[in-house]
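Quick one: this structure, given as structure tokens, is what I'll be asking you about.
With one protein chain withheld, the remaining protein chains of the complex are depicted in position.
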Amino acid sequence: MPRVLFKAELDKPMAEWDLPGHNRWHPDIPAEVGVNPGEDFRVECQEWTDGQILNTDDAHDIETVDLTRAHVLSGPFAIKGAEPGDLLVVDILDLGPLLSWGYTGIFSKENGGGFLTDYFPKAYKAVWDFHGIYATSRHIPGVKFAGLSHPGLIGCAPSHELLAKWNAREKALIATNPERVPPLALPPIEENAVLGTLSSEHRSRVAREAARTIPPREHGGNVDIKNLSRGTRIFFPVYVQDALLSVGDLHFSQGDGEITFCGAIEMAGWIDLGVDLIKGGMAKYGITSPIFKPGPVEPRYSEYLMFEGISVEKETNYYLDATVAYRQASLNAIRYLTNFGFTPEQAYILLGAAPVEGRIGGIVDIPNACVSIGIPLEIFDKKILPL
Amino acid sequence: MPRVLFKAELDKPMAEWDLPGHNRWHPDIPAEVGVNPGEDFRVECQEWTDGQILNTDDAHDIETVDLTRAHVLSGPFAIKGAEPGDLLVVDILDLGPLLSWGYTGIFSKENGGGFLTDYFPKAYKAVWDFHGIYATSRHIPGVKFAGLSHPGLIGCAPSHELLAKWNAREKALIATNPERVPPLALPPIEENAVLGTLSSEHRSRVAREAARTIPPREHGGNVDIKNLSRGTRIFFPVYVQDALLSVGDLHFSQGDGEITFCGAIEMAGWIDLGVDLIKGGMAKYGITSPIFKPGPVEPRYSEYLMFEGISVEKETNYYLDATVAYRQASLNAIRYLTNFGFTPEQAYILLGAAPVEGRIGGIVDIPNACVSIGIPLEIFDKKILPL
Amino acid sequence: MPRVLFKAELDKPMAEWDLPGHNRWHPDIPAEVGVNPGEDFRVECQEWTDGQILNTDDAHDIETVDLTRAHVLSGPFAIKGAEPGDLLVVDILDLGPLLSWGYTGIFSKENGGGFLTDYFPKAYKAVWDFHGIYATSRHIPGVKFAGLSHPGLIGCAPSHELLAKWNAREKALIATNPERVPPLALPPIEENAVLGTLSSEHRSRVAREAARTIPPREHGGNVDIKNLSRGTRIFFPVYVQDALLSVGDLHFSQGDGEITFCGAIEMAGWIDLGVDLIKGGMAKYGITSPIFKPGPVEPRYSEYLMFEGISVEKETNYYLDATVAYRQASLNAIRYLTNFGFTPEQAYILLGAAPVEGRIGGIVDIPNACVSIGIPLEIFDKKILPL
Partner (left out) sequence: MPRVLFKAELDKPMAEWDLPGHNRWHPDIPAEVGVNPGEDFRVECQEWTDGQILNTDDAHDIETVDLTRAHVLSGPFAIKGAEPGDLLVVDILDLGPLLSWGYTGIFSKENGGGFLTDYFPKAYKAVWDFHGIYATSRHIPGVKFAGLSHPGLIGCAPSHELLAKWNAREKALIATNPERVPPLALPPIEENAVLGTLSSEHRSRVAREAARTIPPREHGGNVDIKNLSRGTRIFFPVYVQDALLSVGDLHFSQGDGEITFCGAIEMAGWIDLGVDLIKGGMAKYGITSPIFKPGPVEPRYSEYLMFEGISVEKETNYYLDATVAYRQASLNAIRYLTNFGFTPEQAYILLGAAPVEGRIGGIVDIPNACVSIGIPLEIFDKKILPL
């Protein structure tokens, strides 16, 4: 077991930890922990909402969650010798839960929303119990699967220039429809910003500049890619001195898309990382976004039931819109699962939390995109095929 | 080898065949061949452009291809006893090429376009040679892979009502920007319509009503899903008496998205099908789009290099747009591959033709969708990893 | 489709073909067909008993089969430029059946025997129907699986020296118990020898010297390795000028061990091969037996039920005997399958014919070897797990 370089104190808000992490992206958040290239180390992470969600049977906590506190991240870690333009090599050596349970939530439309929020506007929650590599839920009986555990969020701090670019383009998007619910994007917000050990004199400025952690961006960040699992090697662009790597939002399992927004099995957990550097690697390989090689121990299933979706919604044709197509595929899958004793909410949760595949089909056959979603059949305790 | 129920005459246009197929969707196209549930049968298919593309080293044929002749489909087949509301069970028992070569094309922006047409506006072609399960190309040296062969296009005829719905919604889409190049959608066109053995008195009417075969729709059709491969079982909605199943556009291999539009390895081929019926299955299972269970013999690779893309294009943020994200992931992959001796065109072709995975990442993390594209490393004759 | 270089005439005995193959190993059997390194070609093969087994419901043909006629091999093929000491690279590009059926037999103890002949002394037969990649049998209902098709037998001719060595050591083995039924080994036998186009003056001498094709030997030959499937590359030692490659005994599918002896799904079929040479490769790599890299399209299953066996038989402990251990594992599996409606003979056939895994467990834990046999659960139409 490698040395623990970052401790999570699960019994109190991150702001009160001895060494707090952060819940915004900003290059001025200081790194208190340094790591040498070639070193393995362990990081502990609180679940993404800072412990707001409980192991209970009602969804009141999901309904009223304060999303300005998310995502609580562990770090930043200073990778010694890293300079802008390098590639930071990160090996996800292993990860696991700190507690024996996790949860999946459907956010209400008024507070967070989700991929199918127009169809599922109310809050809902399922709690999962971990049995070694497997998860089961008292709220979704009849299902058991191995977790494809991964960090939902990992990446390096942006430079000031990159941060300014993020803020500008997201502000422009919001401006196209500022009253929308849920909003089109999440601008910087000072409230509840946790900025590590940043001294109080810089706090307000940084909090007002710092990017929210919700969207994935070109540094990676909250990409919610289920295949960043055990054994994966990632190559990250480095934008600032010492790289300033942070990680959090660990998922015991997740389906492609994490469609309920809070759709993975969210957990507090530990992650073992190894790091290395490729000096000047960004230019050498022309890399401007992370690339990765998934690990060899993903749970593998051989039988999937797949549902197709096309970019037609409520009689309207959308031009090669893969998002609409994936939504339709998801709705088709949910409707089908209700034939087998699942409620629509259970089915929706399941698509977000189980190791579900979301694959791009035809993306060029004008005007319709086709996307498919596949559910492994081995996770069910009964047969869910028509024939 | 099952009985051949449909012959392709590769040396002449489909319109001149003894038993022509069709290149439009319409319920009035008559079925000359009947099949009983429980029966296995073989179907031969011309490649999708009706033989316009040659085994040559220049792309003149791609540049000037007449897309009003596509897709040439084999069928329709009358499945005896099928009625609207049934589910037609189709087993893809096996398939393979009729010739020892196929091709992948990049259409020019003026004639067809493709997923990256703004970046690759000119026509391009690669010819592939088949060596049993493997493909190689003299136009893309250093690459060899096993084909994930599948029909790009398969489905049942729409009812008159469904056809009318298709035409209405696609017309509405075109109306939003009628001058666009490439066009937003493809309306019915009488020119070059082949309608099987339809009697001449109905020809003009049907040709003017019949839907083009390019887009996938709720009946399936041109879904271009690579995983509809050997051994797959598909459940199709039935809209008309006898189901009227058609198939074509066989692909020796394809990457998710078939991103060059003519992006699979297009081939003339044979396909062995088995059919069965679930009476009243659409209502019983609430199925309105095809569902399927992929076969067990897909080429499997254990090492992938994956590229991330987010829904930001040229400094503009698009709201949870998986199409933009997949485009960015594709561009990232193409740029990377040029480090290893491939031209951008070769890399683009490769993403369309090799067994490449396109996976939905986070689709809820406002405002950015994240999509990843993965290339199997075993297909290259050299190492293409940074470390 | 590559050029057919060897035709099988399925309606008559191989001895009467225009170009007969051979059913013995001898360096003097002439090669009538030459192949250049780099070339792809197709070979047709009769099923291994020379067409003695019929698509019927009784096992009389199995009971009385004349094994002196086996295996009928296609070839030899002269690989131009091959010399002793080279490695012959053979790519199994693809293969398939020539007819739509095959069979699996249990030989009687008096005529051939098998791995469990003491428990199953009587002849038995199951006929399999091919549906594309799948096989089903009217004699074993409730089972369907994808074929892991492969040549049971492939290899190069021995030199005179190597042949003499084979004959000497096998003769020595027989001498240890010459009366045994089944015999310990099969000496050369002139009766029914087919020796290609060998001129009559050499016939009798060669037939009396030529090795039987039943056992695998250091040249490969009848190795019955199910993983020599589509897409496999094999590296064979070359012992004589032009290598003299032969192939036959195609199997639609087989379980590890081919335990009923005639235990694969035997079929007449075609196989597409590609060949190349590594000059002096035997010495360069120290290779004295074939090595191979299996292809990427094996049917893959994710759920197996595995049975253990140890080297204890009828209260007697055998010292690290993997053969006894595999026999016990097989018997355990057969007994278990009878809980689910299979007769012992059906279960025995199934272990020989389905894509069953036979794996070496502990082989050092004195005195007991442990070997396990695994059955893919997806091949059954019902659940066969206890829990």
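To keep things simple, chains are lettered A, B and C as they appear, and every chain counts its residues starting from 1.
Convention: a residue touches a chain if its C-beta (ideal position, glycine included) is under 8 Å from a C-beta of that chain, and two chains touch if they have at least 3 such contacts.
In this text, all values refer to a predicted model and were calculated from it rather than measured experimentally.
Visitor: Which residue from C:59, C:87 or C:148 sits in contact with the chain not drawn here?
Guide: Candidates C:59, C:87 or C:148; residue touching the omitted chain: C:87.
Visitor: For the full complex, which residue in C:60, C:138 or C:293 touches the chain that was left out?
Guide: The one listed residue touching the chain not shown is C:293.
Visitor: Footprint of the hidden chain on chain C, which residues?
Guide: Residues 87, 89, 113-115, 152, 165, 169-170, 172-173, 182-186, 214-218, 220, 222-225, 227, 233, 235, 256-261, 263, 276, 278, 281, 284-294, 296, 302-310, 312, 315-323, 326, 328-329, 332, 335-336, 338-339, 357-372, 374, 377, 385-387 of chain C touch the chain absent from view.
Visitor: Which residues does chain A use to touch the chain missing from this display?
Guide: Spelled out for chain A, the touching residues are 1-2, 40, 91-94, 97, 100, 131-134, 146, 230-231, 272, 274, 295-301, 378.
Visitor: When the complex is taken as a whole, what residues of chain B touch the one chain not shown?
Guide: Residues of chain B in contact with the hidden chain: 300-303, 378.
One rule holds in what follows: only the chains that are shown with their structure count from here on.
Visitor: Would you mind working out whether chain A and chain B touch using mostly the same residue numbers, over half shared, or mostly different ones?
Guide: Same-residue interface.
Visitor: Distance between chain A and chain C based on Cα centroids, please, to the nearest Å.
Guide: Inter-chain centre distance comes to 51 Å.
Visitor: Could you tell me the distance, in whole angstrom, between the mean C-alpha positions of chain A and chain B?
Guide: Distance between chain centres, rounded to whole Å: 32 Å.
Visitor: Which positions in chain A touch two or more other chains at once?
Guide: 302-303 - these are the residues of chain A that touch more than one other chain.
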